[in-house]
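Sharing a structure below in structure tokens format, with a few things to ask.
Left out: one protein chain. Kept in place: all the others.
Should a chain be cited, it is by its letter among A and B, assigned in written order, with residues numbered from 1 in that chain.
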Amino acid sequence: MEVKNLTCVECPMGCQIEVGLSNGVVEYVKGNTCPRGKLYAENEIKRPLRVLTSSVKCVGGKMLPVKTDKPIPKDMMMDLMSKINACHPSLPIKTGDVVIKNLYEDVNLIATKTIE
Amino acid sequence: MFDVAVIGGGVVGGLLLRQLSKYQLKVCLLEKQADVSMGASRANSGVVHAGFDAKEGTNKAKFNVRGNQMMPSLCEELGVKFKNNGSLVVAFSQDDLETLKDLKARGEKNGVPDLEIIDKEQLLELEPNINDTAMGALYAKTGGIVCPYELTISAIGNAMDNGATLYTDFEVVGAVRDEFFTVTAKDGRTIQAKIVVNCAGLYAGEVAKIFGDDTIKIGARKGEYILLDRESAGFVTRTLFFTPTKLGKGVLVLPTVDNNILLGPTAEELEEGNTETSKSGLDRIMSKANQMCKNIPYYNTITSFAGIRAYSYTHDFIIEESKIIKGLINCAGIESPGLTSAPAIAEYVVNGLIGGLLPLKPNNNFNPYRKPDYFFKNLSDEKKNELIRENPSYGKIICRCEQITEGEIIRACTENPRATTVDGVKRRTRAGMGRCQGGFCQPYVMEIIAKCNQMEYKSVTKSGKGSNILLGETK
Partner (left out) sequence: MKHDIVIIGGGPAGLAAAVACYDNGAKDVVIIERGEELGGILNQCIHNGFGLTRFKESLSGPEYAERFIDEVKKRNIKYYLDTMVISLNKDKVIKAVNPTLGFFEIEAKSVILAMGCRERSRGALNVAGTRPAGIYSAGTAQKYVNIKGYMPGKEVVILGSGDIGLIMARRMTLEGAKVHAVCEIMPYSSGLKRNIVQCLDDFGIPLYLNHTITKIHGTDRVTGVTVSKVDKNRMPILGTEMYFSCDTVLFSVGLIPENELTKSCDIPLSPRTRGAVVSQTRETMVDGIFACGNVLQVHDLVDFVSEESEIAGKFSADYVLNGAKAHDYVDTKEGENISYVLPQKIDKAVSGHVKLFFRVKNTFKDCTIRVKCGDSVLLERKKKIAVPGEMETLLITNDKLKDLNQTVVVELQTNS
């Protein structure tokens, strides 16, 4: 049995989670306060996921903050940044509007600010 | 062809340029940096010395007392903040008390008025935050304070308004003398002048050498300072000196004209022209300052910095025409009390030395007055509102800590000598000099600089070539 210690990043509590593994398969998760912590721990073992936040430069030069509408694999972050950097949407734009559809599989990049 | 070219945009060069612009002369200033007042005049104590320090008969003594007399009206004309706050040389021992008597006698010989030795009780009444171990002081009522870069910038701006030309980024690398001088800059630009005045501060020796005079030997000392926020205003109101020893005047505790409290300087021999601060230096300032005063509010520290002092190996000011190169006038080794002496030096060099080489016809159009950089702050609310109606940028505060408006920053970027860098704006307006040290306003100040100087946002620098604030775009 292999034991891994993780810090949950789902919320500011930052629970210290212990994951028990046998042959790479999760046997148990402890230390989490909520179900999100369990899911987080399982994903960390499989393939860690993160919501990516960044900005894009709109036509005209204004910066628009954006985020992925679902978590993406952590190891894809840098690759996806180049896609994000190449995108220049036009204004106006509203919070929640899709800036890049299917940035990664079914994950979209969405605006997190309304700019007139 | 210029009649006179001044090399070095410090306080001596600046006041000289202004003095020259009072006459019908074509004059210019050559400054190697992107802005003026970038050497010793950028960072020093800002003390207008009464004049009891220098040994009688020296240049220092002569120019100090005269400079002290000239300073109030000069500052009035240039719109520069000057405060006749008085200075105290504080004694902490019996020996010190004896020295005070000598200083008083020397001061009187130098012609310093209103010197008085006061006892402990009087001293603590004047400055309650002085340590109780103090035993008395020499009180010089003619001592004052001025902002050294404000004085320099205003003098140069006033000279330019009266016809003088400023060349920045003009690092003198070559000089040839035929009938007149041809002076070459590092980037290839040349100017011609009949007379050259060398006010190159730390580099006065090198500049003289470029002209063929290798007699000027300059050394350098570094002085570190700690600056406390305006919130500490009133902690001390006079300039506090330790009683001088063989080792020099030591650390001062004094107010600035902008109501900060300044502690320092250290004095350290320097190999290169480097103004870094050191932990040991800052510790030394604090330990010395703690001997002078109790309960110094260090929690109000907003910055620490270091300045450079150039001194000549003669340990007196060198102010004379070169013995080797005719038409080259050296003003070198202008260490303390150089700031105080500068107006008198300028007067002497122009009227005494240059006057012997060129005819001086008064420039009848000379306007000695300059609108103060802080003019807006001094207006009544009604006047401010009138101005804001005309020009709304005066209603937009950019620097929150010092409450500096967009209008004032635009003015600094468009009036002589124009600010082209973030530090240039800071020295002219105080934007970025407050407690947040530009954290909030710098991105906006850069926008104004870029707009006024028609340059790209990302090419705005802190203080000239190589000091870019930004290293690229994100996208």
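One rule holds in what follows: contacts are C-beta pairs under 8 Å (C-beta built on N, C-alpha and C of every residue); 3 or more make two chains touch, one makes a residue touch a chain.
From a predicted model like this one, the values you see are computed outputs, not experimental measurements.
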item	value
Touch with the omitted chain, as defined above, among B:Lys246, B:Lys279 or B:Lys361	B:Lys279
Sites on chain A contacted by the missing partner chain, in the whole complex	6-12, 14, 16, 48, 50-55, 57, 61, 63, 65-67, 74, 77-78, 81, 95, 112-114
Touching residues (missing chain, whole complex) on chain B	226-227, 231, 274-279, 281-282, 301-305, 381, 384-385, 388-389, 392-397, 400, 403, 435-440, 442-443, 457-458, 461-475
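Everything below uses one rule, namely that only the chains that are shown with their structure count from here on.
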item	value
Between chain B and chain A, distance of the C-alpha-averaged centres to the nearest whole Å	54
Residues of chain B that touch chain A when the two form their complex	473-475
Residue ranges of chain A in contact with chain B within the complex	55-57, 63, 85, 88
